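In what follows, a structure is listed as C-alpha cells, so that the remarks can point back to it.
Excluded from the complex is one protein chain; the other protein chains are retained at their positions.
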Amino acid sequence: MQLNTNSQLVCVNSAMILIFFMIISFVAIAGWMPPLSPELNADQVAEVFRNNTNRIRLAGLVMTIGAVFLWPFGVAISEQMKRIEGQLHHPLANLQLATVTLTVGAIFLAGMLWMLCAFRPERAPEITQIMSDLSWFFFIGAIPPAVIQVLAIGYCVLIDHRKTPVMPRWFGFCNLWIATGFLVGEGVFFFKTGPFAWDGLAAFWMAAFFFFGWIIVTWYVVRQAILHEAAEAKSLSAQGVA
Amino acid sequence: MQNLLNDKATHIWLLLMGLSLSSWILSMQSSRATGFVSIAIILVISLFKARLVLRNFMDVAEAPAWLRYSVDAWVLTVFIGLLAFFS
Partner (left out) sequence: MNTASKKLAPHISGEASMWILLLGDMVIYALLFFMYGYDHRQEAALFRESQTTLNAGFGFANTLILLTSSWLVVMGLKSAKTNQRASAANFFKYAMLCGAAFGVSKFIEYGLKINSGIELTDNSFYMYYFLLTGFHFIHVIIGMTTLFFMRRHVLGENFSASSDNSISGLESGANFWHLVDLLWILIFPLLYLIG
C-alpha cells in the first residue's frame, strides 16, 4: 500500500492561507495597525464603526474565513506528533488539536464581533463598545489555550528519542520559548495604556511577532517532517518490490 | 569542606555576593541612585555579575565562539540601552 501524504501537505499549507486572510482582513481592509485604542470612550468607538461600517463588516467576514484555516494546520501538526507518540495512544497530539480549536474559535469570534458591532452601528454607543472590547479580549487576550498548545508540541518533540527525530529538537525548545513570549500578552485585561494594553508594544506587537513567527517556523518544520515521511515510505516500498 | 572553599565556583559566588552588597550600598547615599555616575557604576556592576554567571556558571566561557559573542552582544546591548534611558 502506497502511503499518501498529499492530504497532510494540503493541511499544513493552509497555514499560508490563514496568514494571507488575517493580514488582508486586519491590515488591508480594516487598517487596524495598531488596533483601536482601549482608551477610546463609547462615543469614539461607536463612531469608528459608524464611519467604516461596510469595511469593518468585510474585514470581520474575511477574518472568520481565515480563522478556520488554522484548523487543518493544527491537524497536520497532530498527525506528525502521532508519529512520535504512536498510533494507539497520542494524548499530546489530541491535546494540541483540542487547544488549537479554542484559538480558532477566538479568532473566529473576534471577526464575528466586528461584524456584529458594524451590523447596527446606529445603536447606543455603550453596546457597541462592550462588543468591541469583547472582540479585542478574544483577539489578543485568549492566550491560555495557545500556551498549552505550544507546550504540548514542545514537550512532544523533546520526548522523541529515536535516532533521527520526527521534528528537530531545536523546534521543541523554540515552542517552549514561544510559550513564554505568549504570556507577556496576558496583561490586556488590566491596562488601557502602555506596552501591556491590547494595542501596546508587548501585548500587540510582540504577540503578533510570536504568533506569526510560530506559524511560519511550525509550517516549515512540519512540512519537512511530512516530506521526510513520504521519502521514507517510498524507499521502504521500493525495498519491498526488490 | 576544604574542596568547597578551594573551588573556583565558590570564589565566583563570593565575588557575586560582594558585588551585590556594594551596589546596594552605593544606592543608599540617597534613597535611590540618581546621579549619572552612580547609575552607570551600578549598571556596570550588574551586567558584570550577569556575565560572570553566564561565563562561569553556564559555562559560556568554554562554549563555541558564536555563543560567546551572542552573550557578549546581549550584555553590551542591555548596558548601552539602559545607560541611554537612565542618563
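Labels for the chains are A and B, by order of writing; each one numbers its residues from 1.
The rule we apply is simple: a residue touches a chain if its C-beta (ideal position, glycine included) is under 8 Å from a C-beta of that chain, and two chains touch if they have at least 3 such contacts.
Values in this document were obtained by computation on a predicted structure and should not be read as measured data.
Every visible chain touched by the undisplayed chain in the complete complex is listed here: A, B.
Looking at subunit A, the residues touching the absent chain are 168-170, 172-174, 176-177, 180-181, 183-184, 187, 190-191, 194-196, 201-202, 206. The chain not displayed touches subunit B at residues 4, 7, 9-10, 12-13, 16-17, 20-21, 23-24, 26-28, 31-34, 38-39, 42-43, 45-47, 49-50, 53-54, 57-60, 62-65, 67, 70-71, 74, 77-78, 81-82, 84-86.
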